[in-house]
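Just one protein chain is left out here, and the rest sit where they should.
Letters A and B mark the chains as written, and numbering starts fresh at 1 in each.
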Amino acid sequence: MNAVSYSLAELAERFQLTPHGNGEQRINGVGTLAGAGASQLTFLSNGKYEAQLAETCAGIVVLREENLAACPSAALIANDPYVAYAKIAALFERLPLAPPGIHVSSVVADSAQVSQSASIGPCCVIEDGAVIEDGAVLGPHCIIGNNCVVGAQSRLVARVTLVTRVTLGKRVLVHPGAVIGSDGFGLAFDHEASSHGGWIKLPQLGGVRIGDDCEIGANTTIDRGTLDDTVLEEDVRLDNQIQIAHNVHVGAHTAMAGCAAVAGSAKIGRYCMIGGNAGVLGHLELTDRVTITAKSLVTSSIREPGEYSSGVPLQPNRSWRKNAARFKHLDEYARRLSALEKDKTHE
Amino acid sequence: MNAVSYSLAELAERFQLTPHGNGEQRINGVGTLAGAGASQLTFLSNGKYEAQLAETCAGIVVLREENLAACPSAALIANDPYVAYAKIAALFERLPLAPPGIHVSSVVADSAQVSQSASIGPCCVIEDGAVIEDGAVLGPHCIIGNNCVVGAQSRLVARVTLVTRVTLGKRVLVHPGAVIGSDGFGLAFDHEASSHGGWIKLPQLGGVRIGDDCEIGANTTIDRGTLDDTVLEEDVRLDNQIQIAHNVHVGAHTAMAGCAAVAGSAKIGRYCMIGGNAGVLGHLELTDRVTITAKSLVTSSIREPGEYSSGVPLQPNRSWRKNAARFKHLDEYARRLSALEKDKTHE
Partner (left out) sequence: MNAVSYSLAELAERFQLTPHGNGEQRINGVGTLAGAGASQLTFLSNGKYEAQLAETCAGIVVLREENLAACPSAALIANDPYVAYAKIAALFERLPLAPPGIHVSSVVADSAQVSQSASIGPCCVIEDGAVIEDGAVLGPHCIIGNNCVVGAQSRLVARVTLVTRVTLGKRVLVHPGAVIGSDGFGLAFDHEASSHGGWIKLPQLGGVRIGDDCEIGANTTIDRGTLDDTVLEEDVRLDNQIQIAHNVHVGAHTAMAGCAAVAGSAKIGRYCMIGGNAGVLGHLELTDRVTITAKSLVTSSIREPGEYSSGVPLQPNRSWRKNAARFKHLDEYARRLSALEKDKTHE
């Protein structure tokens, strides 16, 4: 499938790993420990797959020194086999060609600046004052609104919309359907409007700043700030369908799984991990290295690093119904329990 | 509104139902039991609407034999009136015309293969090696990435993006904003990168395979696999804003309601029903015929068919606050309860 191949010796040198076995052993792809063939490389990182090592048919295995004895094939020894594997696997990623230049079907405003080394795919729209830096790649159907900047070597896979006042750093990767820089949800209720009052919209005058090496998932939305900017520091990683509200600040190296949501003006620290469909209420602060498990809701600020959770366990519906009904009386039960204890001490 | 009409006799023959009443009775549309007029057809399936039957003004009612006596109009007798109604109602759906051919505003790579009977709407982009099979319809603004296949008679309503290595089966229906084949969210934390470490991206080398007769909702996202493919078997039905992560496998005839999410490498069985905004954690397995109620989180594999739930009931905020605060002490209460019981038995 892939004509390009690498020898054990080449990989060892390129990624500074210790080779074991025949340096001429070549691989032309990667696979799982169970599925890789003789011309593929795989890895062992998680202890629970150790039993599969003896049976692997892979040509090369990336592993820790302690697993070398059990390895039936050539090997590359790494401190962190998963990281080493990720770097090697990247050799086999075939990105679509992105020749420099602007596709004839795209519409570029006169005042926009597009680097000659940038690649602009079909049906893109680049508006007034936008800047596309060197080596940036815009796949089909991207919209770069007024005064937005796409940093050098960034890649917008397809159908990405930057609304206005959005700045992407270098090497930012944005997946299809993402919307960055849309209006924050800011409303004031005007009791004097019409008969019983109505909503007045607060203009969203800020922008969005996305740091270097961030990744933004498919159909994720990031609103621009009300007055100041919504900010993602460098190397923030957002999965699909995440919602980042206006004025949010996300610290460097924080990762969020699919469908997580952060409400307005919340401040998330560095190296945090936000689980899938977890939520953070507005105006809260999370310190660095906080992990929130899936579907949990953060309702007050977190000052201590660590792992936090909410929710109740899944059960068969019949027993869940009984327990859930009791939840409505939990306060009463606690009082009754205390009363019994008090009675007892008074006996 | 609709010029086409059908007689009772025609419908009975076409859908193999037993007619009752004047075979010449004609209808030109469908409506609810309460709202349908004399030229419309309706149905009675759910017992709780039985009382409405006597009052209906509909020209024809699809119903079970046991309800025939109470029906004031012509009728069609069906074993499953809801299914029969669904088939009849489809006669009145007016899909946009989709003439064969490629709209002049679309951009098609030389190496793409587009069937002469396929219809490609305005502003589509079809990239290298893509295949559009017979009778497939692409509405406006669809992007078909490298090496993607759109199966025969499939319909992409509008603005659908297939990123790369995505294969749709026959008669697949995809709604606007869906993104299929985007990068899975695969990251390795490299402690040796920069000063305090950073994320390394794992290339996502697999694809997505969608079976025949699947339906994918608006703004739903389905990531491609890391090494193998993300798979939906035939007749899987996904509502809007669903997130399917990389390497997930969904069994045939499974349906998921809006905003459900399935994390990486989870395996969902056949004939499952996943409720709205429910979640399934990564690497779990759900056997066939499992139902998960809305907003529940599945945190371990499920081996037995049946209905499962998590969550606590909604309450007025004031009482909810009291009960929720007690939840933090539930373990302590259980211990205190046991202690009281132990004391009692020792008395």
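The rule is simple: contacts are C-beta pairs under 8 Å (C-beta built on N, C-alpha and C of every residue); 3 or more make two chains touch, one makes a residue touch a chain.
As the structure is a computational prediction, the values presented were derived from the model and not from experiment.
Enquirer: Touching the hidden chain in the complete assembly: which of B:Ile27, B:Ile132, B:Val157 or B:Leu286 does that?
Expert: Only one of B:Ile27, B:Ile132, B:Val157 or B:Leu286 touches the chain omitted from view, namely B:Val157.
Enquirer: Just one of B:Cys57, B:Leu187 or B:Leu340 touches the chain that is missing; which is it?
Expert: The one listed residue touching the chain not shown is B:Leu340.
Enquirer: Looking beyond the chains shown, say which of A:Gln25, A:Ser73 or A:Asn146 touches the absent one.
Expert: Within the whole complex, the residue contacting the unshown chain is A:Asn146.
Enquirer: Hey, which chain A residues sit against the chain that's not shown?
Expert: Residue positions of chain A that touch the missing chain: 105, 107, 123, 125, 127-128, 141, 143, 145-146, 159, 161, 163-164, 177, 179, 182-183, 185-192, 196-205, 219, 221, 223, 227-228, 241, 243, 245, 259, 261, 263, 277, 279, 281, 291-293, 296-300, 306-313, 315, 319, 322-323, 325-327, 329-330, 333, 336-337, 340, 343.
Enquirer: Residues on chain B that touch the omitted chain in the whole complex?
Expert: 29-32, 35, 79-80, 82-83, 85-87, 89-90, 92-93, 96-97, 103, 105, 121-123, 139-141, 157-159, 173, 175-177, 213, 215, 217-219, 235, 237, 239-241, 253, 255, 257-259, 271, 276-277, 294-295, 311-317, 320-321, 324-325, 327-331, 333-334, 337, 340-341, 344
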